[in-house]
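Rather than the whole complex, this shows some of its chains in their spots.
In this document, chain identifiers A and B correspond to the written order of the chains, with residue numbering beginning at 1 in each.
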Amino acid sequence: MTATIVVGNPKPKSRTLKVAETLVEKLLTHGSYDLEIIDLADHTSEIFAWPSERMAALNARVAESDLAVFASPTYKASYTGLLKAFLDRYPANGLAGVTAIPVHTGGDLTHAMGPTVNLAPLLVELGAIVPGRGFYFVAGQMDHLDQIAGQAAAEYASNLARLAGVAAHTRAAAVAPSLSPLA
Amino acid sequence: MTATIVVGNPKPKSRTLKVAETLVEKLLTHGSYDLEIIDLADHTSEIFAWPSERMAALNARVAESDLAVFASPTYKASYTGLLKAFLDRYPANGLAGVTAIPVHTGGDLTHAMGPTVNLAPLLVELGAIVPGRGFYFVAGQMDHLDQIAGQAAAEYASNLARLAGVAAHTRAAAVAPSLSPLA
């Protein structure tokens, strides 16, 4: 299995990256997956270049992932422009079939709804599937990151297991899966 | 498997109900599930009564479902107050573990984002899992309902299958699944 972390902080090696890494570590079985980390801070000079082989390769890597965590600090109650600029490079449905987890970090709870009301709908618009609420992490809780990320991971794991149960009862897709927008 | 349809139209037996029924029929394997339909138009007199045995029973039925479709006509660009009033009766995380599909019907595409940006986050707030975009159906397309619902169902089936693949690689939840809000 392949997993990818995309970090939208304009500053490299951020706490937001650490939060996403911990969440993946808690969620997936050790040794069962390949993980790639894309720190968008390393790519700001090319994020608006078009075309760009380097950016295209990064976009493809994420689109081919089974699981992708999109992590951003909270800027103006929402995800960063840097993360959005990366996602803007996809065509319609560019993340079709990817299981995606939206993560925001922030100073306090004021913008705790952000990953659920802003980032999740954006990922879903691209065709990704979001298995539950977005994960919001208060930056001052880094000492408790293991425990908090562990609880979130347990909830995502539980949700995924439930979805797997429903999947077993769906009709064999007589119609080939359409990638056109539902709406 | 148990499936439930909850219809938020104050008028009974609406087209919105028909749209939801067709979506379920296209999504699930025939004969593999029990379906209950809750037409909230039949319960407006008790929707604000507290406590209410009848409403509690309906709430419980939905919460115990494997799959629930929540369908509403578009009122003021969003779900109806009637549907929200039903969902308001749940405690926090009252739909934990339920796979939920948000459906809006509307006159044209103007409010096509509604089920994805309004109803989906509401269901997710209650702990439900939404396997993709919301389904928006233009009411004037009833003659093509079978085909359009079939395409949406195929996309949901495809998404659920992908999620099942990811579920197989999650860690056995060392931490018991927390039902407390992630955020």
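In this section, contacts are C-beta pairs under 8 Å (C-beta built on N, C-alpha and C of every residue); 3 or more make two chains touch, one makes a residue touch a chain.
Every value quoted in this text rests on a predicted model; they were computed, and no experiment measured them.
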With 2 chains placed, the number the full structure-file assembly comprises: 4
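Convention: only the chains that are shown with their structure count from here on.
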Rounded Å distance, subunit A centre to subunit B centre (Cα mean): 24
Residues of subunit B defined as touching subunit A within the complex: 1, 26-30, 32-33, 66-67, 97-99, 112-113, 115-117, 120-121, 124-125, 127, 129-136, 150-171, 173-183
